[in-house]
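One structure is given here, and the rest of the page talks about it.
A single protein chain has been removed from this complex, and every other one stays in its place.
Chain IDs A, B and C follow the sequence of writing; residue 1 opens each chain.
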Amino acid sequence: MKYYIINAEGREVSFDLSVLPKSNSESFRKVLVSQGQGDEKEYLLKNLAGKIFVSEDQTTWKKLPKTKVAESLVNINDAIKVYRGYKPSGLGQANAGNLVTDMPGKIVKVLTSEGAVVSEGDTLVILEAMKMENEIKSGIDGVVKSVHVEEGQVLESGYLMIEIEE
Amino acid sequence: MKYYIINAEGREVSFDLSVLPKSNSESFRKVLVSQGQGDEKEYLLKNLAGKIFVSEDQTTWKKLPKTKVAESLVNINDAIKVYRGYKPSGLGQANAGNLVTDMPGKIVKVLTSEGAVVSEGDTLVILEAMKMENEIKSGIDGVVKSVHVEEGQVLESGYLMIEIEE
Amino acid sequence: MSKRVLVCNRGEIAIRVAKAVKELGHIPVGFWTDNEPNAPHLEYCDIWVHLPGSDNTSTYLNMDLILSKIDEYKIEAVHPGYGFLSENTVFAKKLEDKGIIFIGPHAEAIEKMGDKAVSKQVAKDAGVPVVPGSVGEVDSIEEAKKIAADIKYPVLLKAVAGGGGKGMRVCNDDKELEKNFEPVRREALSSFGNPGLLVEKFIVNPHHIEVQIIADKKGNVFHCFERECSVQRRHQKIIEEAPSPFIADDEEVRQKICETAVQLAKEVSYDSAGTVEFIMGEDKSFYFLEMNTRIQVEHPITEEITRVDLVANMIKAAFGEPLDIKSQDDVKILGHAIEYRICAEDPVTLLPAPGKVESFDYTFPQGVRFDHCIYPGFEVRPEFDPMIGKLIIVGLSRDVALRKAEVALHNLHLDGIKTNKALHEIITKEENFVAGKYSTHYISEIKPVERVETLKSDEALILKALSMEMNYMRDGNEVLHY
Partner (left out) sequence: MSKRVLVCNRGEIAIRVAKAVKELGHIPVGFWTDNEPNAPHLEYCDIWVHLPGSDNTSTYLNMDLILSKIDEYKIEAVHPGYGFLSENTVFAKKLEDKGIIFIGPHAEAIEKMGDKAVSKQVAKDAGVPVVPGSVGEVDSIEEAKKIAADIKYPVLLKAVAGGGGKGMRVCNDDKELEKNFEPVRREALSSFGNPGLLVEKFIVNPHHIEVQIIADKKGNVFHCFERECSVQRRHQKIIEEAPSPFIADDEEVRQKICETAVQLAKEVSYDSAGTVEFIMGEDKSFYFLEMNTRIQVEHPITEEITRVDLVANMIKAAFGEPLDIKSQDDVKILGHAIEYRICAEDPVTLLPAPGKVESFDYTFPQGVRFDHCIYPGFEVRPEFDPMIGKLIIVGLSRDVALRKAEVALHNLHLDGIKTNKALHEIITKEENFVAGKYSTHYISEIKPVERVETLKSDEALILKALSMEMNYMRDGNEVLHY
């Protein structure tokens, strides 16, 4: 799972995060984090009583703040955007031409395709979330540059579904 | 959403539960419960500070125990099985011929179809859960009576995927 | 038999009051407003009543609306908490007229003591020393200047109906008095629905010491000793402790100030929980400041050192039931308690900082009580008080309490909003505070927070991501999808 983190000052950290399969004998998860070749680090993560703990040596553990907010983490004086999986263009400021999920959901229908000419207000995607079908409309007139979703796909928040160029 | 509840003594309660769309002005969810024609009742449900409250008159509220266990609810001296959506044959005792999800997941592949002759140990479904692909195998030799899942489908626990007849 | 008791407030105090209502076998009724549909105090209430509107004037300060709800929902008693309508005589009277029990003192006591101008006169008549200043309300800047000239600058300009530091300003000369007069009037009006102002002598390097009173309807008036509330910023208390480290073991002064408070309360046949506030000079001479005719934010530290449940007893008093205390001898001090007000504010600018709590967690040592209204997802709204929690630490001695406080503060984690936690941590280690040597000017004397360590390293960011990843795994393990 590729991660992109952009903080308020626009500084970007990107890394690869892979959760290793859990063997029954282990009560924790092993996670590999790579910020580029050679630079790979293993973390051990454990969920204990609904709280999350991290360790590098399986002995010394510290609790991680359990953030419940999906697409954005806000520190005491530092706002951060986190994207999982697909790296959106426009980074932090997903604009009217970038259709980003603002809640987790499942793609019911994709009503457009790359190259299609769309105008503001056109429904391009139907996203099922909270048991309701939400029509995701284009914010601008333009041409569909790319479609990153397919029907049946389950998405997290902050996931860029469609990019439109004016 | 159809519900089937079978308690330890085998007594079964089944009802239709439909969550009405939430209007922005409301901070709670309206749920209709029907145990058969005429007998319909509206409940109001509210999630407050991660706890769940129920009301019938929007004034008097009481807290519901927040059960985290998906397919089975165990009361202080009463074991209950709950099925959502699809009613499995075999009710409580799903047997080796009934492939029931024991964890939530997403169908990656369906490797069989109705009428197919299968033998014990054949992998019939690949279910992705916990980021791992799980091979769901037949527990008996027999003929596939019905397939209730399709690829890409996201399932809860206790969901009957495939029924096999000996 | 159980009564419907309206908890006419929100936030942590509404939770505290609802707990007491339930403890006494009654039915807590709570309000929710459009700007706070998920008000956490509802969890402790059996009946939820909607107050339409998103600003306090149209909700928690909207007397007529509240009175109509009281009729509609057959409320039998009302606890006002603090702030809002807690010291509003009109409200108390209207309830009295309806035959509804107001959980507070009788209206006349509020009128006399809740009103600073009148209470000062009552104190004078009772022979209780008071700070020189205006006898009644000051209606014009001219009058204010005349009084200031009499009692000499610096003077304190404050709202008649005020309390908790809101609607207060120190003025060192006519110019400052002119500059502040109108703003304070406006603040008084918006915060308390009453623009009346007072002018009084401002005492240098004072201690704010207050005495807790609990009284019933049969003429029993008891004190629960004093609280030291001198750690203030802009006249807003931020740390309180009991007993006072300034009075320390001077039992003579302790007895004198506590008995003075009881005497004053008896003067108005006080019949509920209340607080008599004094200003104490460095020679331990004290002047009556005002009386708060309501439960106070800092009541828990008194509860912790005396074990007297003030809120429960306040309710029992209102219902004409006997108090848990039978005689003054039942009230003893054991241990030392400190309260830290946890406020959503910018640690650098020190201004209120609304926001949404994204993560909330703590691991406290034994001996910590946390009265709060926080949960992950809780929204701190600009319309409401930024004070969202009170961390109360109690130990056998002040040293023990400080030992526990340091660890408790360190292990309180609030993410998503800015808080004054760092300020509390600095104060808890600051030598003068540790020595118990501070006046109300303490905060302006010690170094404020300059910068709070921020989420800088890549590692820190990665760990955040790991935390999220783990969340998905956990929830994914429990959740059913549609």
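We take it that contacts are C-beta pairs under 8 Å (C-beta built on N, C-alpha and C of every residue); 3 or more make two chains touch, one makes a residue touch a chain.
All values derive from a computational prediction rather than experimental measurement.
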Missing chain -> touching shown chains A, B, C
From C:K94, C:R185, C:K201 or C:K404, the answer for touching the chain not displayed is C:K404
For chain A, which residues touch the unseen chain? 27, 48-51, 53, 55, 58-63, 68, 70, 84, 103-104, 129-131, 154-157
List the chain C residues touching the unshown chain? 16, 19-20, 22-25, 43-44, 303, 306-309, 311-312, 324-325, 330, 332, 334-335, 363-367, 394-397, 399-400, 403-404, 407, 411, 468, 471-472, 475-476, 478-482
Contacts from chain B to the absent chain lie at residues 1, 3, 5, 7, 13, 15, 17, 19, 29, 31, 33, 35, 43, 45, 47, 50-52, 54, 63-70, 73-78, 80, 82, 84, 106, 128, 131, 154, 156
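The rule we apply is simple: only the chains that are shown with their structure count from here on.
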Chain adjacency by touch: line, ring, star, complete or other shape? complete
Averaging each chain's C-alpha atoms to get its centre, pick out the one most distant from chain A. C
From the mean C-alpha coordinate of chain A to that of chain C, what's the distance rounded to whole Å? 43
Could you state the distance in Å from the CA-based centre of chain B to that of chain C? 49
Of all residues in chain C, the ones touching two or more other chains: 376-377, 473, 481-482
Residues of chain A whose C-beta touches two or more other chains: 19, 106, 131, 154
